[in-house]
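Excluded from the complex is one protein chain; the other protein chains are retained at their positions.
Order of writing sets the labels: A, B and C. Residues in every chain begin at 1.
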Amino acid sequence: MHKRIRLGMVGGGQGAFIGAVHRIAARLDDRYELVAGALSSNPERAATSAEEIGINIDRSYADFRKMAAAESKRVDGIEAVAIVTPNHLHAEVSIAFAEVGIDVICDKPMTFSLEEALEVANVVKKSGVTFTLTHNYTGYPMIREARSIVHNGTLGKIRVIKSRYLQDWLTTDLENQGLKQAEWRTDPSRSGAAGSVGDIGSHAFHLARYITGLELESLAADLTTFVPGRKLDDDASILLRYADGARGSLWCSQVAVGHENDLQIAIYGEKASLQWVQENPNELTFCVHGEPPVKLTRGGSQQSLWAEQATRIPAGHPEGYLEAFAQIYTDAADLILHRRENYPSNNPAPIPNLEDGIAGMKFIRAAVRSSQNGGNWEMLD
Amino acid sequence: MHKRIRLGMVGGGQGAFIGAVHRIAARLDDRYELVAGALSSNPERAATSAEEIGINIDRSYADFRKMAAAESKRVDGIEAVAIVTPNHLHAEVSIAFAEVGIDVICDKPMTFSLEEALEVANVVKKSGVTFTLTHNYTGYPMIREARSIVHNGTLGKIRVIKSRYLQDWLTTDLENQGLKQAEWRTDPSRSGAAGSVGDIGSHAFHLARYITGLELESLAADLTTFVPGRKLDDDASILLRYADGARGSLWCSQVAVGHENDLQIAIYGEKASLQWVQENPNELTFCVHGEPPVKLTRGGSQQSLWAEQATRIPAGHPEGYLEAFAQIYTDAADLILHRRENYPSNNPAPIPNLEDGIAGMKFIRAAVRSSQNGGNWEMLD
Amino acid sequence: MHKRIRLGMVGGGQGAFIGAVHRIAARLDDRYELVAGALSSNPERAATSAEEIGINIDRSYADFRKMAAAESKRVDGIEAVAIVTPNHLHAEVSIAFAEVGIDVICDKPMTFSLEEALEVANVVKKSGVTFTLTHNYTGYPMIREARSIVHNGTLGKIRVIKSRYLQDWLTTDLENQGLKQAEWRTDPSRSGAAGSVGDIGSHAFHLARYITGLELESLAADLTTFVPGRKLDDDASILLRYADGARGSLWCSQVAVGHENDLQIAIYGEKASLQWVQENPNELTFCVHGEPPVKLTRGGSQQSLWAEQATRIPAGHPEGYLEAFAQIYTDAADLILHRRENYPSNNPAPIPNLEDGIAGMKFIRAAVRSSQNGGNWEMLD
Partner (left out) sequence: MHKRIRLGMVGGGQGAFIGAVHRIAARLDDRYELVAGALSSNPERAATSAEEIGINIDRSYADFRKMAAAESKRVDGIEAVAIVTPNHLHAEVSIAFAEVGIDVICDKPMTFSLEEALEVANVVKKSGVTFTLTHNYTGYPMIREARSIVHNGTLGKIRVIKSRYLQDWLTTDLENQGLKQAEWRTDPSRSGAAGSVGDIGSHAFHLARYITGLELESLAADLTTFVPGRKLDDDASILLRYADGARGSLWCSQVAVGHENDLQIAIYGEKASLQWVQENPNELTFCVHGEPPVKLTRGGSQQSLWAEQATRIPAGHPEGYLEAFAQIYTDAADLILHRRENYPSNNPAPIPNLEDGIAGMKFIRAAVRSSQNGGNWEMLD
């Protein structure tokens, strides 16, 4: 029989962008039922937001700690919580719910600082709950395909990893013009020590890690703040040295005029290469050395099991950002039901977890330190 | 307060492709709740299918007439029905539900024949229910944008309309190899008089109609069956003459090797042109004569109200086929609530209705007649 | 030792576009030396034009007949002539030079009318000279590659052939604004019975013929003149039926806003398909049914001999229109030297000749007749 996981949400009240995305993602494959929320710390706004999206008023909370306490006592209490607040709250919310045995699904980056991330990991491990980090791009089928191709050894030893994530929405100082999204993302007290590097660079970093499994050893980062008065970096170019001799670089920018959400990754091995572009995510360019490049497509004739499991509709009918995001939720549902009710696992591709979150926080810290050091090389640990 | 429309479904049992798509589409924007179904005419399969997707067993029916009767009597009975059967059943199911006052959402083409379509229209009009035809591609924001640009007169008088819909999944005789999808789509007793023209050509035809509002006056069609033994056309090239002197052509094929769901439309006016490609649907190429071509994007800086209303997430995060399909459901929800509960309409772009369905059936009939006539010109009426 | 063919030119004086192109094409591979010309029928303009491009004044003629007579008597007289006049002069110039034993290289379409083409063919055959028609797009390496792939049977039986050639430079009535190029191309007394069909449709028609070798049997053509007052078609959509059951269509337009020289061809067989786009001519998309599409490139790893012979520089360094045009000249040089001096032929891909020219004129005639007949089907012979 069809089983929906009871889900709560912290953050994501009216006007928030990412909360609505998480709700669609949770709903899309019909694996969750959103029944409780602390959508805002302002009680009135919390209630109005809850009503608007169909959460019963008696399960709308203004305080996430009260929500954790109350829900953990109900027979029909939430089984999992989605955390969609600004970064500086991720740690305390994660801890509050993990401690009462509620599974955690948390937006990225994992926390405000590496120290917090390690603390969260500690609590989560003790509690035994699952922890899913919504590095949503790893839900794209062609990213799963890429991971599968690399893991099969088709590329041979990996030589070069290049990624970039470009936006242009912060080309001017929107944070001074009343845009909430811009305000907290450029505010060190809410975002952390990095701007573009934490917000989008962390996605590019994670994608490389997800596909190749290689550990980053050191980096040299050139973080820049182009918009006068801004407090965090809005552009960064970073050289990367991976374990096993692979080299790479990463470029993230929020002032790259003409780019919307231009996340790309390319991976070059001794024998073959892969290229993927988020704005056209249903394709993966694959090339064996000495042969012409091939366009692999989602749902196409030569798909891996991992990609297939993340595919809903036939080839040529584009799936997009929301489906990829939903995939993370759907895979998390499998993990949660496996833990809670011993459902058999159907071996989906792995999804971002505690280790990935900690690795991301180390990447951010090293990038900031390198930059403070004039751009010199910095070890990751 | 958040109101979900109670929805039933006819067709779409285990193994059916389009039923699952309709369910995601209905769920995505949280405007419907699927509570009843006649998912299969086989009672056991109907029940298993219902259980699998979370429909309560006492609202699973094997006979759609019984479902119409029972649901229309319940206080909490369905308010709308989604019809996702093969084409030859569309008419009787539509009529059964319309007659008891349940709003209809029906897959395309509207019916098996033009005669049936006219009959459905008759019943629906008498009953007063809404009738939505899921020509889903009209739910794409950039198609709404195209419609808006044409309606603003930016193109000037329209000269040329070109569309195509290419697939390759019927390149070989899959209908003889046990594939259900291929069986009914190539079977004149279930699909109607046309194969590729009815299945996908009708989408391309409708897209032109939706964007331009021009009426087709005559056509010359060259329908071909390339796969030996197949009973319906699998490829067709059609010349088109529209009202007001516009000319065009349409090509649909299910044997075009290398194309997955390659639906494209291009519209040329005296002053400007538009081009759109379904496999990369978040872009619209726009060109004013004498100026360089411009890439308009979903969520981009210069979007019309109609496109905006069909947009969920920021530019550069691709929305896809499921979101476009969901948009039709969401717009239908507005129409249904307007009718049933006098909700204010928020003026969304129009969605395909009875008139569009009848026009589509006339197009199919004319194409088949022209072809039977050696490809000569045929008037639409 | 390096041998350059002595070349003369008729037409191509100051201000002419295509004359300069032919001169670069003849020069690029260093196979010709331009030594004489009747560049204009105006003696002064002929002389000035000759001086400007380095032709000795005593070999500048104002009358092409005098040029044929004089050059054929010189020991160092021209061996070949390039004809770059408007269409209505092609026949008489060709005949004048063929009759005195000078090899002919003639711009397309072959002549003003089918009758003229047959007459030219007659004279040329009697004289024994070579006749090359500069359907220049057949000089592109990836078109040679396409021809090779089709001839190897890799596509299987051909089912569908689609081509188009779109421009927008005649979107408004430039012929009334003093543009010479527009004047003669829209003037039935100089261009012939067709406008866009003769000027660019003929290229698209020839490309299909060149690659597949299939004979066109009948067509239904919808020729339109969109610009008020224009005397010839500026847009045409044409359905095509080839020998052996292949179907196709061709669209040419000179009012397709946003298109510069958008010549494309796609060929679909039972087993595989090919797609090529002139504006990015170094690529050829190739797809075997059931496998992902492959991007073949000029100079790439899997090139045929025919393509290789038309390639000058490594893959990834684009060759363009002038190189393709030069290839026709270079291949013609091989034919001319083979005839004149018994040079061994190195088996290059065939180039457009008398038969192709006649086929093109039949295509134009049938298209005009069909259109005059309301767009009904017309046999080619």
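Just so it is clear, a contact is a pair of C-beta atoms (placed from the backbone, for glycine too) under 8 Å apart; a residue touches a chain by one contact, two chains touch by 3 or more.
Just so we're clear, the structure is a prediction, and the values are computed from it rather than from any experiment.
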| item | value |
| --- | --- |
| Among A:6, A:247 or A:340, residue touching the chain not depicted | A:247 |
| Of C:40, C:186, C:224 or C:282, the one touching the omitted chain in the full complex | C:282 |
| Contact residue for the chain not shown (choose from B:115, B:244 or B:291) | B:291 |
| Candidate in contact with the missing chain, chosen from C:119, C:183 or C:262 | C:262 |
| Residues from chain C at the interface with the omitted partner, ascending | 1-2, 4, 17, 20-21, 23-24, 27-30, 51-54, 167, 169, 259-262, 278-282, 297, 299-300, 312-323 |
| Touch residues of chain A, complete complex, unshown partner | 159-160, 162, 168, 171-172, 220, 222, 224, 226, 235, 237, 239, 241, 247-249, 251, 253, 255-258, 268-273, 275, 285, 287-289, 293, 374-377 |
| Contact set of chain B toward the excluded chain (per top definition) | 286, 290-297, 300-302 |
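In this text, only the chains that are shown with their structure count from here on.
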| item | value |
| --- | --- |
| Farthest chain relative to chain C (centres taken as mean CA coordinates) | A |
| Distance from the mean Cα position of chain C to that of chain B, given in whole angstrom | 43 |
| Overlap residues in chain C, where contacts from two or more other chains coincide | 293 |
